[in-house]
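The structure is given below, and queries will be raised subsequently.
Of the protein chains in this complex, all but one are displayed in their positions.
By written order: A and B. Residues from 1 in each chain.
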Amino acid sequence: MSARPLALSSRIPSGLAHAGLLWPSLGIILAFMIAPIAIMLTYSFLVPGAYGGVEWTFTTAAYEQILFERDFLDDSLTFTPDYLIIVARSLTQATVATLLCLVISVPTAYYIATRSDRAKNIWLFLITIPYWVNLLIRTIALLFVLRDDGPINSALLDLGVIGQPLALSYNGFAISLGLIYSFLPFMVLPLYSAFERFDFRLLEAAYDLYASRKVAFFRIVLPVMRPGLIAGSLLVFIPSVGSYLAPDILGGGKTLMIGNLIGTQFQAARNWPFGAALSMILLTITLIVLLWLARRAAQQQRSN
Amino acid sequence: MSTARMRDLRVFPGFGLLSVGCVVFLYAPIVVLAIYSFNDGRSVTRWAGFSFRWYQTVFANQNIQTAALNSVVIAVIAATVASVFALGAAIATVNGKKGGGEGAYVVLTFPLMVPEIVTAVASLVFFVAVGISLGFATILIAHIVFCIPFAYLPIKARLESMDATLPSAAADLYASPANAFLRITLPLLVPGLVSGWLLAFIISLDDFIITALVAGPGATTLPLHIYGMLRLGMTPEVNAISTLMLAASTVLVLISGLLGQAGRKH
Partner (left out) sequence: MKKAAVMTALFASTVAGPASAAGDLFIYTWGEYTPPEMVEKFEKTYGVKVHIDTYDSMETMLAKLKSGAGGYDIIVPGHDTMTILIGEKLLEPINVAAMPNYQHVDEMWRDVFWDKGRLYSAPWAWGSTGLAVDRDIVKGDDTSLKILFEPDDAVKGKINMLRDVNDVINMALRYLGKPRCNDNPEDLKAVLDLLSTQKQFVKSYNSETKELLVSGEAAVSMSWNGYAMRARDERPSIEYIYPKEGYTGWMDNVAVPKGAPDLENAKLWINFIMDPENAAMITNYARYANGIKGSEAFVDKALAGAPELSPPESAPVPEFLTACTPAVTKLYDRVWTKLLR
């Protein structure tokens, strides 16, 4: 039996109180986010200004550029996979990072939830204290640990475990590690807070009914964690897709992810409309993922 | 039943080891960072002897201290406001009422979905167009906006996994909805609130590009300062300020732990 959803909604008089709870958040986001994004959407249909900014002429060139380009030599419009490759890579990296984060975080969240009250808080803070250090610095620090003559490789070489330094840096592996490193608490904390009130008598009951550890875990523990899984996955996946520091620093800047690509359009490449168009595409993709996850979560709740 | 058996049942083998491994993984780069803050040379990778010189540099550097303080103050305010707003939103949208509920969910998580540089440039253009002059206020507004999803999602997750029977029992005993909320639901929500607040706090502390574009003259945060420093190459001064931030957070944790000691009756 999993926890039934809180029927608090039935206790709140709809209307005034409901609005009072919801509208501060909605209001501030609508006011300061929607208007700017509407501006961006408009920009995506304009012509780039000479040195940044835009010129007020309508065009769909920015969107065309995602799929087509004029060939260098004969000026014909040809299909280009460049940007699709970059988008695909970003999505793959983000998915891998999210899944790995999940695999690491679920046991960790469980473990923390089974500590004593005092230890719980210590663990939580232990996990978040490193994040007081700026992300850029943390990413650079991770690079220093992973590089060819960093502590890991030096130790392994000295101990004779390996003959050559392991290629832990400036590649896809380092980027994945970097993404996990950047966003781990965003998975652990929601999982933990969703799970913290778990009634362990349920577990005992399952064992009394001769359930194996594996069954007990997957059919009793995980479902309780589900809301946390959804929240954590969103909080890791979405920032990972748009990440620009990890590919830049840990990947050695040798591959572009969509975060770098969009960033460049607003900086060196001075093509704001193209950056805006790419962002709209990215937004649509993440919106689809978001709605899919939200629908699945709602279905799960309804079927309980 | 014996607590010993209970303890044994709750344990899954390997989980503890993984958790410890997790913490080691998180701290390894931090430890290296802290060690090199005591480096006598100017490098962050080549050890040249032990020295406090970079801490002296930080303590003599007014700008970096102001920037660090600004960052922490902004993060505290943004995280707190965002958490309060998010709490209300979570309660109002729990379990997705049909139609409007989903729409609200999208809006509440919207700031998460937009790439940072886009939010940064768009907010800059917006503020200037509407005539809001850049300064601390604009930074705060921008931070609150992007902190809300980070607070909202954990609180909502907590809410959704809570037992439904308790508030009903309270109502049966003639507690008013407000009373039921304040004395039963809210205390139970605390882990969700704390998670949400912590995530919002660290995301605000870290923010660079949005802050860079919407900050006004005189409003510097630590990330702005650090990124600016890298033009001339990274020096252990950056390590020193980072280690100091770590020390500050540890001290705060200790204080809150000691305060939390008093009046804990779970």
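To be clear about the criterion, a contact is a pair of C-beta atoms (placed from the backbone, for glycine too) under 8 Å apart; a residue touches a chain by one contact, two chains touch by 3 or more.
Quick caveat, the model's predicted, so the values are computed rather than measured.
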| item | value |
| --- | --- |
| Full-complex contact with the absent chain, from A:Ile34, A:Ile85 or A:Ala119 | A:Ile85 |
| Contact partner of the left-out chain, one of B:Val11, B:Ile35, B:Val106 or B:Leu134 | B:Leu134 |
| Absent-chain contact - pick from A:Ile180, A:Leu229, A:Ile249 or A:Leu282 | A:Ile249 |
| Omitted-chain contact residue, chosen from B:Ala34, B:Ala68 or B:Val125 | B:Val125 |
| Those residues of chain A which, in the complete complex, touch the missing chain | 48, 50-53, 69, 72-73, 82-83, 85-86, 140, 147-149, 170, 248-249, 252-256, 261, 264, 266-271 |
| Residues belonging to chain B that touch the chain removed from view | 41-46, 48, 63, 73, 77, 81, 121, 124-125, 127-128, 133-137, 140, 208, 212-213, 215-220, 224-234 |
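We adopt the following convention: only the chains that are shown with their structure count from here on.
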| item | value |
| --- | --- |
| Geometric centre distance via CA averages, chain B-chain A, whole Å | 15 |
| Residue ranges of chain B touching chain A (in the complex, touch as defined) | 1, 6, 9-16, 18-19, 22-23, 25-30, 32-33, 44-45, 84-86, 88-89, 91-97, 102, 104-119, 121-123, 125-126, 129-130, 141-142, 144-145, 148-150, 152-154, 156-165, 167-168, 171, 177, 180-181, 185, 188, 191-192, 194-195, 198-199, 202, 205-206, 208-209, 222-223, 226-227, 230, 234, 238-239, 242, 245-246, 248-250, 253, 257, 260, 264, 266 |
| Chain A to chain B touching residues, read off their complex | 3-9, 11-12, 18, 20-22, 24-26, 28-30, 32-37, 39-40, 104, 107-108, 110-112, 114, 117-118, 121-138, 140-142, 144-145, 150-151, 181, 184-186, 188-190, 192-197, 200, 203-204, 207, 213, 217, 224-228, 230-232, 234-235, 238-239, 242, 258-259, 262-263, 266, 272, 275-276, 279, 282-283, 286-287, 290-291, 294, 298, 301 |
